[in-house]
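First the structure, which I've put down as structure tokens, then a few questions once you've had a look.
Removed from the display is one protein chain of the complex; every other protein chain stays in position.
And now, subunit A:
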Amino acid sequence: MMIADGIEDEEKWLAEGIAGIQHNAFYLHRAVESNNLREALKYSAQLLSELRTSRLSPHKYYELYMRAFDELRRLEMFFKDEDRHGCSVVDLYELVQHAGNVLPRLYLLCTVGSVYIKSKEAPAKDVLKDLVEMCRSVQHPIRGLFLRSYLAQISRDKLPDIGSEYEGDGDTVMDAVDFVLQNFTEMNKLWVRMQHQGPIRVKEKLDKERSKLRDLVGKNLHVLSQVEGVDLEIYKDTVLPRVLEQVVNCKDELAQYYLMDCIIQVFPDEYHLQTLETLLGAFPQLQPAVDIKTVLSQLMDRLSNYAASSAEVLPEFLQVEAFAKLSNAIGKVIEAQVEMPVVGAISLYVSLLTFALRVHSDRLDYVDQVLGACVKKLSGSPKLEDNKATKQVVALLTAPLEKYNDIDTALTLSNYPRVMDHLDAGTNKIMAMVLIQSIMKYNTCVSTAEKVDVLFELIKGLIKDIDGTLADELDEEDFKEEQNSVARLVHMLYNDDPEEMLQIICTVRKHIMAGGPKRLPFTVPPLVFSALKLVRRLQGLDGEVAGEEVPATPRKIFQLLNQIIEALSNVPSPELALRLYLQCAEAANDCDLEPVAYEFFTQAFVLYEEEVADSKAQVTSIHLIIGTLQRMNAFGVENRDTLTHKATGYSAKLLKKPDQCRAVYACSHLFWVDDQDGIKDGERVLLCLKRSLRIANAAQQMANVTRGTGGPVTLFVEILNKYLYFFEKGNPQITSAAIQGLIELIKTEMQSDTATPDPASDAFFACTLRYIEFQKQKGGAMGEKYDSIRI
């Protein structure tokens, strides 16, 4: 209620003040029109007395001031025109000092002063010096600030600058600088003191009101930057030190923050570069509550842009040792402000890193240095729990990746892993994913075992359980995504040199073996295929060089592969392991390593016997075994016989009869390989086909018994097709009579009472017959073969 009253009162007072001004302005205009100087002075003094109020907040006072300001402009024009009022400017200057109250007196004096300088009857510097001193008489913060603002306003275009019409003899630029600096200093003092006087007591409101006036103070700095005569030397020797002195001494956080920012924005970047040490030296002396990191970041951003603007300025950066100075300054600030939260320190380092990446992108030692400083800070603090802080650390680690597009660079930074160590397990994984994504995005290749080692250390959060976090706790989808990323990563690790490539494979193996049963099914396969690709590469090269011990040979890699796949038994993952063993068997076959290939087959069979229990899985697995075995050409008769015997045996023992039938006739291909050295055992082919036929018959009978109707004839048609296959290949054991018999059998089955009509098998049979007809029509050798077959 009180405050509302206060506001209402303020409005009332402001209205009164404005009314007062308007009232006196009326008479002032009349006096001016009649060239009555005495009257003009009287009414202008009265008018200005309205500004003597203490009751208005800064915002309202400003409104009042602007009204007065407008009147003073007109008054100045009157003063200037000596012919009208007949008083010389020198006399006028003396005359206005007779005004009763200080404030109106000084406003009038400044106004006359403006005219005085323009008249050039006295050097600008003298008048200005006089005015800036006289204004000292007004110590009330709001009144004094606006008065000096008025002074600044009217003096702006009248400074004794180089090339200005007001330039006098001697070092007048220094006079101009002195004048502005003095006004600035006094204005800042008044501005700071505002918080202790005036009608507003609540801090936030006060700060807000004060904030609105800050440009009045800052304007002076702007003016200084516009003075032609202020070169680097003057800035360095005079302007900056004195401004900083005031900034530090005022001990006011609002002022300090604003003014430091102002300095940085208003003066040229090359000046900042050349005065970096001085500028930075001020920071540790500022109040603890000042948001230094924002200001520092601003400075670093400006300097970064300056560096980007032209390559010519870059040597300057090196010459002034910009990075070192910034780095030291940040260190000092962090040390001095013990209460600064970790997030503040880290974001400072992020800015510094950004600066280093933009200005000194070739200096990896700088980048590493920043990371090192960060490590130091993190080591001294408790474990990061603050979300914002971890985000900053992630930003810190991501910046080099994005800059260099090349994981290699990040891997050479010695402090990179140390920073990552300070992340909690969750964030470590996030960062690890960022690393992997960066590699995938830029299609980079990690090419040495050493780098791979470093990389896998960095992403260890994905590779194994660390610090008691269990893989169980993680959402399954997320876990899969993580592990699939690691799997993809494995394909980006590559070197042309086989020795190095083998080292890489060994390094990856070392890391993934610590991953535990949940991770192995994801990480083992890509490693296996990576190794198989290496084997294939070595196949192309000559065998072992006589007398040299070459580490990378297919044999050694197969030994490694055996161990790697064996780890899957801990999961357990028998189906996957079986497939991988078969892949290795084929590769060993291609290298002509019979015992190695045999060993892999043994492993596959053992898994099939002992671990693959699911019937559907058995069907797929046995077909994979048969398919692989069919392609083996490295086996001698004995080994081959053992394995084919096993394969056929297991085929016949599958659970469902149709599956048995199909697997057994697939085995027929084990005895007939269609290339020149291949086995072509017609008898055993026929044995297989006959066996599958018996199984098909048994299946048919079973169906009759259990269901009352016959099963589909599909199996018979399939077997018929196999007969045709070997018939065409020239297996003498397959006769056209046998084929004819099969065709009749199928027709009989299809027409029997107990037959179940099945369009699919009908179509299949029809297609087959059509094929036979087509072959007959072919003529030549093929046509002759088929001649005796009737459909």
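By our rule, a residue touches a chain if its C-beta (ideal position, glycine included) is under 8 Å from a C-beta of that chain, and two chains touch if they have at least 3 such contacts; residues count from 1.
We adopt the following convention: contacts and distances are computed from a predicted model.
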In UniProt, out of "Prolactin receptor", "V-type proton ATPase subunit a", "Auxin-responsive protein" or "Vacuolar protein sorting-associated protein 29", the chain dropped from the view is recorded as "Vacuolar protein sorting-associated protein 29"
Across A:Glu167, A:Asp465 or A:Glu586, the one contacting the chain not displayed is A:Glu586
Who touches the missing chain here, A:Ala307, A:Leu353, A:Val454 or A:Ala487?
A:Ala487
Residue, one of A:Pro526, A:Pro554, A:Pro574 or A:Gly711, that touches the chain absent here:
A:Pro526
In terms of residues, what is the contact footprint of the unshown chain on subunit A?
440, 443, 480-481, 484-485, 487-489, 491-492, 525-526, 529, 532-533, 536, 579, 583, 586-587, 590, 620, 623-624, 626-628, 630-631, 666, 669, 673-674, 714, 717-718, 721-722, 725, 728, 760, 763-764, 767-768, 770-771, 774-775
